[in-house]
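What you see is the complex with one protein chain gone and the rest in place.
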Amino acid sequence: MEKKTHPRLKEFKYTLYRIFRNPSAIIGFTLLIFFTGVAVFAPYIAPPKYAHDPYIMPHKGFSPTPKPPTKEHIFGTTSGQYDIFYGAVWGTRTAFKIGIFVVFFATVIGVSVGVISGYVGGIVDEIIMRIVDIIFAIPTVVLAMAIVVAFGRGLDKVMIALSLVLWRNYVRVMRSGILTLREMDYVQAARVMGVSNIKIMIKHIIPNAIYPVMVMAFMDIGSMVIVAAFMAFLGLGAPRGYADWGQMISLARNYIVGPAEDPLRYWYTIIIPGGCIVLFVLAWNLIGDALRDAFDPKIRRK
Amino acid sequence: MLAFITRRFLFMFVVVFGVSVLIFSILMTFSPERRAAVYVRSPQQAQNLPQLVESLGLNDPFYIQYFRWVKELTHFNLGYSVVAARPVWDAFKSFLPVTLELNLYSVPIMIIVGIWLGTISGIYHDTYIDHITRIFAIIFWSLPTFLFALILLMIFYGYFEVFSPGIISDAYSVYIHDNPDKYTQYTHLLTIDGILNGRFDIAWDAAKHLFLPVVTQVMVIIALLLRVMRSSMIEETSKDYIMTARAKGADKKTINFKHARKNALIPVVTVAGWLAAFSMSGSIEVEVIFTRQGLGWWLANAAIQLDIPVIMAMCMFMGIIIVTANLAVDILYAYIDPRIRLS
Partner (left out) sequence: MPKLIQAEDVVTNFYTYEGVVKALNKVGLVVDHGATFGLVGESGCGKSVMVRSMMRIVQEPGQIEGGKVVLFFNGDQQQEAVDLLQQSEAYMEDLRGNHISMIFQEPNAALNPIMSIGDQISESFLFHRKKEMSKKILEDLSADDCRVFLPLKKLQQTLYTIAADNPKSFILIICSKIPILSLWQRRLKREALQRSIDIIRKLSISNPSETVHRYPHNLSGGMKQRIVIAIALACHPMLLIADEATSNLDVTIQAQILELLKDLKKTEIASILLITHDLGIVAETCDRVGVMYAGNLCEVADVEKLFQNPQHPYTKALLESVPKFSQEGRLRSIDGAVPNLVSPPSGCRFHPRCSHAMEICKQTFPEEIEIEENHMVACHLYVK
């Protein structure tokens, strides 16, 4: 006789199997582990020069022309002589900060509002959903820009602004999940058996409605890093010299075209911080993609 | 059906109103002095800022200021743009064609290519074609638009020297400006005006300037459409009516393109609202990098220079565009799906 396993555990094992059967998840997790390592060991990989604020990139001189890689600056220096290697390493921490902070707060707000909307229903639901509709009518970047303009510039303001925009996505997903699940037979059965509404909500509905939110949150970490990078690029984010990939691209912006005899001379000033953004975002997206495939019941059994 | 559209239409006004209240309240967090600074044109004025605040009524309660703003709005008086050094409405009219021209080419291309690739990927899911398109999609999805634009510029402008940033070459720009009698600006869209005036060289030059921006925008947004279309297609092909069609003797092509794709398009239509939002924000990044002086470029610079009336106006404009897109989606939805049309 085969050993009986708990169905939830079996499902969980199957989900894990599905995730790790997917090569994209393996690449994603590898990249993520790499970036986590860099972020955690940043003080050892690139010892900070200014102990009070390690996020400020050290720079030697103020010359606007980037310098190619040397032994001392292995990735070279960008405009303003900021060390690219240092920026890339500490920028990882910035990226983690942005992604996780923004998505965490947005999910907390979004899920709670969604639960309230789906659970209470009626006029409250109507008002909440109309407000969400209104916020949806403005693109993320634009609304975040407006908020940053109002609150003032800075990395923290950008993060707050993005969380204040992003929560709307989760409200809709959470609410529709709750509404569908509420009509499910097993929930009706629980209701007939006299289980209290709150208990049904906590035990049966929220745990099942949260999966799509989780998948979305993973994907959003990547896109929020992209939006934040663009805002940093515009100069709405961190102050000059802060280790932030978006800002490093902005510093190099005038050097995309080198001198006539060697037009691609300063490629490293764009490609290194740009590559960091792409790989970082890719890591989250690959994981999010694998998670979605793994959780999606429609394509799950194929 | 008509009632449905009317209801959606009325709802559109509610949303636009909501957007204006929202943006207005965000901008109200500025101190009255800072908002007054927008109106300052000379040092003398700067000295009597308190009087200016008083005369503009910036200390008034929220709703009075809001209604004053709405009243001005009805006269197309949206304030003065520092970035454009012109009233907002005038500047808007001159920036709009540039953005319009970009989206006129990029949106149809991305819809057609995105849906086509998504269909193929869905039909042949878990094969090489599918893996390649998925890898393509996820890489472009992870690539910030502005970075992709910069890299394209680096390669094609810097290295190959074929496409340059901007809207049109300076010589043509001067020509258009100096010869209003010989060159009529029918639509203000350079490629179309060029052809209408018989100046194919101008149209060609404008098209060359458009190429990289269009490519950038298309590539990044296709990724979204492709994913939605793919999963929708996979879902539809496993439904029962596909079995009926097979049992009827339908060939693969009829099943995939006539039965499955039409059904699969229904959920895809719903993302058109996002598509509008994405191409809006995509236009900002593209225009900033390629220094195309359109609405996106204007908005980005307004954000940098705290040009508040522009931010207000642009948020309203985006709201209108996105809500209109959603309305169009609803109508299209009803057109495709008889279950909605006939109920």
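For the reader, a short list of remarks on this structure follows.
Residue numbering begins at 1 within each chain, and the chains themselves are lettered A and B in the order written.
Keep in mind that, in the parts below, a residue touches a chain if its C-beta (ideal position, glycine included) is under 8 Å from a C-beta of that chain, and two chains touch if they have at least 3 such contacts.
Since we're looking at a predicted model, the values are computed, not measured.
When the full complex is taken into account, the listed residue touching the unshown chain is B:Lys248, out of B:His75, B:His177 or B:Lys248. Touch with the chain omitted from the figure is made, among B:Arg7, B:Lys71, B:Lys93 or B:Lys262, by B:Lys262. Residue positions on chain B in contact with the hidden chain: 238-241, 243-252, 254, 259, 262-263, 266, 336-339, 342, in rising order.
Note that only the chains that are shown with their structure count from here on.
Distance from the chain A centre to the chain B centre is 23 Å, each centre being the mean of its Cα atoms. Those residues of chain A whose C-beta lies close enough to touch chain B in the complex are 24, 130-131, 133-143, 145-151, 222, 226, 229-230, 233-236, 249, 253, 256-258, 263-264, 267, 270-271, 274, 277-278, 281-282, 285-286, 289, 296, 298-299, 302.
By the touch criterion stated above, chain B contacts chain A in their complex at residues 14-16, 18-19, 22-23, 26-27, 29-30, 134, 138-139, 141-147, 150-151, 153-155, 157-159, 161, 231, 234-235, 238, 273, 277-278, 280-281, 284-285, 288, 299-300, 303-304, 306, 308, 311, 314-315, 318-319, 322-323.
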